[in-house]
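All protein chains of the complex are present and in place, except for one that has been dropped.
This part shows chain A:
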């Protein structure tokens, strides 16, 4: 017999009560694991953007267009290494509910700027550059719809009309499949030739959505950004130049303050179990007042009893929390597959799991502290009613 055995026997003396407490902790950690992973995937996806990439958008809002002519002017600015651009197409496949992030781009410069993020077969790359009606499909989308190189796919737009036939459909051939070079890069996209798009759309000719550029180094980012915004100041389309990370964060902010929502939900779950488990632990230990007094009478030092009670609440927290995190990991995997890579890097990562374990230990210590303290200070004579 060891102290751990004693601890275990005490923890499970009332099985139903212990099971219910474990269930409460389990649910809280499932919530934490899932929401924490989503939050991490969003944050990490943005944070892993290259440091020397800037995004130029219309100063009014990023959904307002910019003149195509800006691309050449920006390319001429000192400190700018590469420039590309993109235009939001509002694409979907077959049904408007099957939304796909679809962008009209200049193939060569676009693939050059994202060379460290995307992997594409060189032959397929060349095919994309030279075929005006082709597209490159991200791996997640290709897998979701079972598309292969050479397939001709009708892609619809919920914004633009095709001048050729007055429909909202563009027939595009899959020239290649793009794979993520790093886990957190989203491959749930389609890119196709801007030239084709610009010629066939009915409005907004020679305009683009935003410009992405690479500077010589992150050290010149601020200077380059200031130069660009200064260059187009007082024009019809003033610009706002920021790092790609800042742009990504601003884009995510459109969805609401995800971090705050997640913190509130997880915080509420933890506050609830803190009260439930804390209160139950106090009661559970109070029921054992006489037994604790007997242990002290037998010669068990107070610190050892304190350690026992605290260990009990920490073990309880781990027994509920670890399965909670494991189930959260499974749910996140299922969610990631269901989302077809729309949230890149969505997985129960080590930092999220590590923080979860820290929360478990904290929960155990906080809920066990008061009963452990009471046990530590317990007076044998009073507890045994021996006055």
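Keep in mind that, in the parts below, a residue touches a chain if its C-beta (ideal position, glycine included) is under 8 Å from a C-beta of that chain, and two chains touch if they have at least 3 such contacts; residues count from 1.
The rule is short, and it goes like this: contacts and distances are computed from a predicted model.
Considering only "Peptidase S66", "ABC transport system ATP-binding protein", "RsbR protein" or "HEAT repeat protein", the record for the omitted chain gives "ABC transport system ATP-binding protein", by its UniProt protein name. From the set A:217, A:297 or A:358, the residue in touch with the chain omitted from the display is A:297, counting the whole complex. Interface residues of chain A with the unshown chain, by the touch rule above, are 1-3, 5-6, 9-10, 13, 290-291, 294-302, 380-381, 384, 386-387.
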